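All protein chains of the complex are present and in place, except for one that has been dropped.
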Amino acid sequence: MARTRLLQAINDAIVEEMERDQKVVVYGEDVELSIVGDLRGVYAKFGRDRIRNTPICETTLTGMAVGLAAAGYRPVVQMMFANFLYTGMDSIANQMAKLRLMTGGQISLPITIIATIGGGSSNAAQHSDTNYPALMNLGGLHVAVPATPADAKGLVKSAIRNPNPCFVLEPNGRGGESGDVPDGEYLVPLGKAAVRREGDAVTVVAIGRMLKPALAAAAGLAAEGIGAEVIDPRTLVPLDYDTILGSVAKTGRLVVVDEAREACSAASQIAAVVAERGFGSLKGPIRRLCTPNVAMPYAPNAEAHVIPNEARIAAAVRELAVGARVTA
Amino acid sequence: MARTRLLQAINDAIVEEMERDQKVVVYGEDVELSIVGDLRGVYAKFGRDRIRNTPICETTLTGMAVGLAAAGYRPVVQMMFANFLYTGMDSIANQMAKLRLMTGGQISLPITIIATIGGGSSNAAQHSDTNYPALMNLGGLHVAVPATPADAKGLVKSAIRNPNPCFVLEPNGRGGESGDVPDGEYLVPLGKAAVRREGDAVTVVAIGRMLKPALAAAAGLAAEGIGAEVIDPRTLVPLDYDTILGSVAKTGRLVVVDEAREACSAASQIAAVVAERGFGSLKGPIRRLCTPNVAMPYAPNAEAHVIPNEARIAAAVRELAVGARVTA
Amino acid sequence: MAMTGAGERQSGSHPGAGPSPDEAVRLYETMLLIRRTEERLRDDAAAGKLPGAVHLYLGEEAVAAGVCAHLTDRDYITSTHRGHGHFLAKGGDVKTMMAEIWAKREGICRGMGGSMHVADVSKGILGANGIVGAGLSIAAGAAFGAKLDGRGRAAACFFGDGASNQGALMETLNIASLWQLPVIFVCENNGFSEFTPAAQVTSGRIADRALAFGVPAAEVDGNDVTDVWRAAGEAVARARAGGGPSFIEARTYRIQGHFEAESFVLGGGSYRDDHEIDKWREADPVSRFRSVLLESGTLDEAALGRIESAVAARVAEAAAFAAAGQPADPALAETLMFAPEEG
Partner (left out) sequence: MAMTGAGERQSGSHPGAGPSPDEAVRLYETMLLIRRTEERLRDDAAAGKLPGAVHLYLGEEAVAAGVCAHLTDRDYITSTHRGHGHFLAKGGDVKTMMAEIWAKREGICRGMGGSMHVADVSKGILGANGIVGAGLSIAAGAAFGAKLDGRGRAAACFFGDGASNQGALMETLNIASLWQLPVIFVCENNGFSEFTPAAQVTSGRIADRALAFGVPAAEVDGNDVTDVWRAAGEAVARARAGGGPSFIEARTYRIQGHFEAESFVLGGGSYRDDHEIDKWREADPVSRFRSVLLESGTLDEAALGRIESAVAARVAEAAAFAAAGQPADPALAETLMFAPEEG
């Protein structure tokens, strides 16, 4: 165990995988000096045949990953902000997500794409999207959203070893956050959620950057005698529905916290599946806390106004829990 | 009233709006001869200052629409297959959906984008996506999915007159279908669902191309004494939740049929909202019938295997309705 | 005269040694195989036997044949929506390709891909592609891998004049030039994007776009397989030797419509006149090369006849194989999406 910053954990994971497998090649805009910070020092260590700066041309960066993977490599593409995925969306949606089926399973594409998501840093609308819903809807892509340094390391390593395209979306602005990371080889499997806190009254599923306020809310609610069980799905494709359904079977109540915009969000997806497969155990409505269907504003107070926070999470859980008491 | 093919209805709508407003300008790849067919004869009538062929460069086609709208025009962009929206996604996601808020409301973008969605024609994975979930999640965009010629005409006209970006997604392969279209000026408001068939046992929300099998299933179920109420949302942004919630308040049961892939689908969104706001009236689980999270296969039998159809809709409704009888 | 990146564009018939007699025979066989296969698919499409859209390569055979003659299974190609010719020229199997287009279980993509996605990864055929321009960056990526391998492999990217208006072309030219990637850009300029004439949507000379990035470029007669073969030989040699990318613009023409449903879609509209088509029929690459073989004494009528009946038999056999195939396995749509985790 060592206290590590999330960016450093990603860096450690990439370095370990580059040492482990010569076929792992990293590229992107400004990766050599690492403007994002998660690749600092990698260039000095491995040189330009393993990591290189590219021109600004996202359309080609995502497309090249397909060809490089087809040629037997394991590209790791650093795309900076997830908004820039739109610029490279054609190869993501029309190639990465589809080529394997279109070729009758001839091809496998061990591609890892890293980008930062989310608001909260006054980066404004074009640098703040939480856009995993679009990726989830494409099929054929894995999506990981680490919320802790340990998961960041374990999920990046699993993504790089996975034979399919995997997106690892770092929570924006968390580079500075530290957490314990197990020493040595540490893998977190894709598709396994983590129960971050146990509770019996309400299940709270909190995605990525929303985990922290959810845990804070749960701690506060405990003092009120309300037991919130907090689940971090860790990956959205594959999504560990069993853990969520199991928890709802116990609590009968569900709140999903998702920084993505509300329409067709991951929260909507989780709510829909529980309303389908877990309906029998539901004792009350499913509450979703998301960013409304807006472009992220620049002003800090406006950002705070639209992004789910501890107070709103606590209020939603409390509201459902009251129902819980009554029926109890 | 006149029997009109869906493609012709769109053509009529565009011609009428071009006559009504000189600022309506149409462009896209091969629009002059109209490979898609919904613009046939428009070039001969209006000439190249009102409709023109472009090079193949979707990135620029969507971006130019923003500039042309900012210059006071009402661009109508024909993008052919909705899969090509990915190639032009940057300006859709980072500009069209965000510029109005980013400029503090200074700009309005009366842009209409037309594309065909869906499978069923052995066009294979790169020409069969039903990708409105990604558009719905962006915020700032209207999305219409006409299922009948009359709605196609009325929604295209409303989209062109609307001061915001509107996507009109034609169901692929329905160009040949005919339906009655009211004569003269006919507008269908954005955000108003249509109850296509009344029923008391189960609410069936069927989107776009799924309306036809849903109505067929409902007709068959009526013979079994099961009353399915079939709702066509017509637009997904804005989405007429009140009509859906009102119906569920009556039936207590909901099936959503959506050709989009299941994860973060419009079906998931509708199910989530009903599980939140309509939970009290639900008597059973919400069933979603979607395309699984796969790339659309080429072989007709494989396409038929993954796209929701009449038999699957009937089975889902029947399953819920049985519950209805029991509790009744 | 070598191709040049020094701002000077090379045009017209391409100098240098021609193909050997054996190579010439193989070129003819390849072109003929494509010709007969496409004719058969044209007829099968007209008879309503093919479920999806088919874009035929009739009239353009010399480009795929002339380029792929220099490539082995270890090299890569990316192709277009009009990809049957590239698939066959690169050594793809005509039987499993036809079965694929027929949507059969025996198809090279097990019926999941169809005409626009025929691929044989084991032969370096990374696939026909339904997205115009998408093959450019895929080829650049494969070439990047080949460069890292350092084993002299190359990647050829086929794309149309219409595709050359996608920004992806310039992005990949830039990266290929900077990284000296072993990639050959092959622009098949058949004068149209769907129903739109190139003059309406393509400004300047396409080869100049390559020169602006320091990529050597040549314009060749795409209906003269020898000319294509020479230019491609030079480009592939440069790629293998570490000399970086090359650009070839092959002027050719598509004899069929954009796709086989064209006349239905056009509904009476027209975008080219029959004289133009007739003019190009006279420049037919297959019969032109046939005459060359005769006149050069490489083959006599008897030998040519043997080749022609052999090819006809192969195509007939492939069509029978496709027709007799089993329907695709629908379950594959779900089971094939993700590759199983290794180890």
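Here the chain labels run A, B and C in written order, and each chain numbers its own residues starting at 1.
Going forward, contacts are C-beta pairs under 8 Å (C-beta built on N, C-alpha and C of every residue); 3 or more make two chains touch, one makes a residue touch a chain.
All values reported here derive from a predicted model rather than from experimental measurement.
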Option touching the unshown chain, where B:Ser108, B:Ser121 or B:Asn301 are the choices: B:Ser108
Identified contact with the non-displayed chain, of B:Gly67, B:Pro182 or B:Gly280: B:Gly67
Residue touching the undisplayed chain, where the options are C:Gln10, C:Thr96, C:Ser115 or C:Asn174: C:Asn174
Hidden-chain contact residue, picked from the options B:Gly37, B:Pro55, B:Pro213 or B:Pro285: B:Pro55
Residue numbers in subunit C that touch the chain omitted from display: 7, 165-171, 173-174, 177-178, 200-205, 208-209, 211-214
Residues of subunit A in contact with the chain not shown: 29-30, 32-35, 37, 40, 53-57, 59-60, 83-84, 87, 121-127, 292-295, 297-302, 304-306
Residues in subunit B touching the chain absent from view: 25, 49, 54-55, 57, 59-73, 75, 90-91, 94-95, 99-109, 139-140, 161-164
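Criterion: only the chains that are shown with their structure count from here on.
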Chain centre separation (subunit A, subunit B; CA means) in Å: 29
Centroid distance [mean C-alpha coordinates] between subunit C and subunit B, Å: 37
Contacts with two or more other chains, residues of subunit A listed in rising order: 59, 90, 94, 100-102, 139-140
Subunit C: positions in contact with at least two other chains: 109, 111-113, 117, 129-131, 167, 332-333, 337
